[in-house]
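Sending over a structure as structure tokens; questions will come in a sec.
Every protein chain of the complex appears in place save one, which is left out.
Letters A and B name the chains as they come in the text, with residue numbers starting at 1 for each one.
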Amino acid sequence: MELSRRTFLKSGVAAATAISVGIPISRIAAVAAAETEQDWRWDKGVCRFCGVGCGIMIATQDGKIVATKGDPDAPVNRGLNCVKGYFNGKILYGKDRLTQPLMRMTDGRFDKKGKFTPVTWDQAFDEMAIQFKKAYEEKGPTGIGVIGSGQWLIQEGYAMTKLMKAGFRSNNIDPNARNCMASAVAAFMQVFGIDEPPGNYDDIEYTDTAVAWGANMAEAHPVLWQRVIDRRLSHPEMKVVNITTFRNMTSEGSDLEIIIKPNTDTALLNYLAREIIQRDAVNQAFVDAHCVFCAGPTDIGYGMRATDKFAFEAEKDIQAREVEVTLTRDEAIGLGLDPEQVHTIAQSNTATAGKHWLVGFDDFKTGVEPYTLDFVAELAKGDSEESLDAFKAKLVRLADLYADPKRKLVSFWTMGFNQHVRGTWVNEQIYSVHLLLGKIAEPGNSPFSLTGQPSACGTAREVGTFSHRLPADMVVNIPKHRDITEQTWKLPPKTLNPKPGSHITKIMRDLEDGSISWIWVQVNNPFQHVANANHWLKAAREQDNFIVVSDAYPSISAKVADLILPVAMIFEKWGGYGNAERRTQVWREQVPPPGDARSDLWQILEFSKRLTLAEVWKEQAIPGLEDEGFEEGKLPDVMSAAQEMGYRPEMTLYEALFETPENKAFAWPDPVAKGHDNHTVKHLGVDWFVEKALFEEYAAFGRGHHHDLAPFDVYYQDDVRGLRWPVVDGKETPWRFNAKYDPYVKNGEIEFYGGAMKELVTGNLTGPTTQEKTKFPGKAKIFFRPYAAPVESPDGNYDLWLCTGRLLEHWHTGTMTRRVPELHRAMPAAVLDMNEKDAEERGLKSQDAVWIESRRGKIKAVIETTGRNRPPRGYSFMAFFDESVFVNKLCIDATCPISKEEDFKKTAIKIYKV
Amino acid sequence: MNLSGILVVVPPARVEDATRALNVLPGVEVHHVEPATGRIVVVQEAETVEGEVAALCRIKALPGVMLAEMVYHVFDETPPERDAIPAEMAES
């Protein structure tokens, strides 16, 4: 558009005149509307972003959030926030907020190739149900899928789990927490038999040492990092160590920085274990009383497809390693094999990667024996410009800190461990080190797995929104767990599907190979965050499938969808989150959702009205189902048993699963609301308190089973700022497994009472040698896990490492934080941090635009050699928040074969000037 | 063409009257009014410099005007066929 030059000049003249005489332009137009804080309503809430779980206070007026503040009474943050938290109130008000359902249509009808057109909720659900039934009738429960989130509210995750598992009898539900916490979960289950950390954040104030392993806490857990630094400033003994693959902000607050090569953390932890034994620092009494030793298979692959049918040509060489791999020299040494020989290994345990067996202490000692200082230092040194001697001295210093019996020590880790082709192993290894020393389950001694998301613990893990889980740490493939769940949910026996479903990466692969043709995405942006995105974008747009995305903003995933459902965001609904220290925190609805936006919970419940029991509780085909008590490949018809229980075939899933007599007993309005509204209830048109009923129904799973939550109303009391479960007799549990703090400890001072996988066969490092199982209740496992090389490493062609991750300013894929103008201005685009000399070598300078190419795709970005992260030679880092620099097009979709979590930290790339 | 930015100051009580009077003067556009301080920003368009001076005198002569000063001035000689600017400049 062109304006008349004269009009332009005139407005310029007027503005210049006004400014020069001190009339600010804004004031000319400003309406004097001084709003006084007296009319504001303050109420408690929780920060929308990371797993730290800072409490905030929210002020509202006339249906709008007018202010927020860090909650001074919240023990986590005591009134502080990071700069994202500071903008909590603004994320609701982005200019491009979605407020009505949008469907791809041509000439008034759904068309996969059509343009997004506004539709009514009825039209949206009608088409969604038609498409659902098409996929479900044709392919059965495995032909549909749900991708959820560690940012789902507790009730949302619970309702969707129940709808999928009890209603649709499908286990194809998985949260993005899979790509965040799954390795931590797998290790918790394997080591302790129960999920989530023994300790809590207060450990920081009791400890003498904090070691961050693959965790840039200074940026990713900003407020918690303040507590670490405060301890360092106030306690002279306190030492902070940063173990990382590149220099980052956490290094600046550390006494010791150890730069290692990718994946060598496994070797480094074995070095520590070996040192502990060599120095006679094993806490023998503790180990004898509370631990057993374990080993597992090593030929477990890398979680990739076993076929190259779908691979791009360039991917095929790496993909072949899923079938067979030749060990590197270092791997051979680490396995105690002759490094001079070639060892080609068939990956025969890809499907049974998690199995393990008991071994003796001597086996463990033999396993770690090759991990000498010389071997590990040579292997692990990540900065080629550092001398080997200096690096060795650092490793010895690290061993000194761990092995000192008088020194209390907390190990923190996040995505460097979890997003790792051996993520479960490396999680287990850090427990091994702590267990050998007995530095666990007491104030200041704690292996602490930090979470990334605000309710990765509270929803994804505790509710069990994974493809293999049920609430309260139960799993679908254990008959007793299904029985308990069927009884609690009042389902006919054998309603639940015993075969674990597709994890998040597999849901994407299923879309690609056509085995899933209907998915629903909530509170999540998987088409941006799942690695190897080019495959999934193509599958979504070019295959015959139907993709529903519930979102607040036009994300990549919304753009990929066939139907977009606008959602109510965080404070526009009632809900609760659980943070990394087992603290469950809740809030009331503060403001109404805009336009036709509706809560995810409302969407789940409304959609459940579109299906009847007769359509889902009939006989269903489940390819590959072989569980005892089931006909092969089939789930039985349970309708007749259901009728005996009082169900009718024409009943909707809403009536059968949600609007139960028990749930309807929770009346709305409720005094706990204190005048706050509830639009989920309002739009459902019911008189029962949906969120409270579902919370209490869910809490019944955990009460009396190590996961006790307090009553719903207790969390809403003015003086409560979240409670750390188990909450027994009104008291929270700060440290678990320790009789002083944990009422579940019945035997002795320390008891690892988690019940899963506490009966195993015995063997040696290479495999089981007996059939007979031994029980070891109350004990934790010390695993030997060898060093394993990354599946893909830089070579002559793709010659640089690429690691992705998060920044302080932006949350995940930026769908919310990029709508806050201030945050967008502060960090508008993702850049590639790389070493200055690597840039020079390629004829590049800081701020040059480059092509970045991997075997999977190619993107354009700007490089920075003086960025916040300072990679050593051969290494680079880029954040994933920026959809215009789509880094997940480059990343490999290899996963930890046990946890199925993707390794976003190790892709080989090459770069060249645009 | 001459464009001048003129600051006019009147007693706050007379802002409305003055604005109305300014608006009817030839070539004058009122751009901003600050009622609280009685400050008015107008843009005056005239063909020649003499025309501008005359126009400023007319403004000064309006009832209630305490001050009228030229603050900003642009002399533009763009031929009419180039009376268009790129859109990206117009946004600034």
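By definition in this document, contacts are C-beta pairs under 8 Å (C-beta built on N, C-alpha and C of every residue); 3 or more make two chains touch, one makes a residue touch a chain.
To be clear about the criterion, contacts and distances are computed from a predicted model.
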Which of "NADH-quinone oxidoreductase subunit H", "Ectoine/hydroxyectoine ABC transporter permease subunit EhuD", "Sarcosine oxidase subunit gamma" or "MauM/NapG family ferredoxin-type protein" matches, in UniProt, the chain that is not displayed: "MauM/NapG family ferredoxin-type protein"
Touch criterion as defined above, residue of A:233, A:320 or A:849 at the omitted chain: A:233
Among A:400, A:687, A:822 or A:841, residue touching the chain not depicted: A:822
Residue among A:225, A:371, A:431 or A:520 that touches the chain left out of view: A:225
Given A:80, A:128 or A:727, the one touching the chain that is not displayed: A:80
Touch residues of chain A, complete complex, unshown partner: 5, 16-17, 19-21, 70, 77-83, 85-87, 204-205, 222-223, 225-234, 249, 252-253, 808-809, 822-823, 825-827, 845-847, 866, 868
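As a working rule, only the chains that are shown with their structure count from here on.
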Between chain B and chain A, distance of the C-alpha-averaged centres to the nearest whole Å: 61
In the complex, chain B residues that touch chain A: 1, 3-7, 29, 31-34, 39, 41-43, 45, 71-72, 74, 76, 78, 82-87, 89-90
In the complex, chain A residues that touch chain B: 1-6, 8-18, 20-21, 23, 27-28
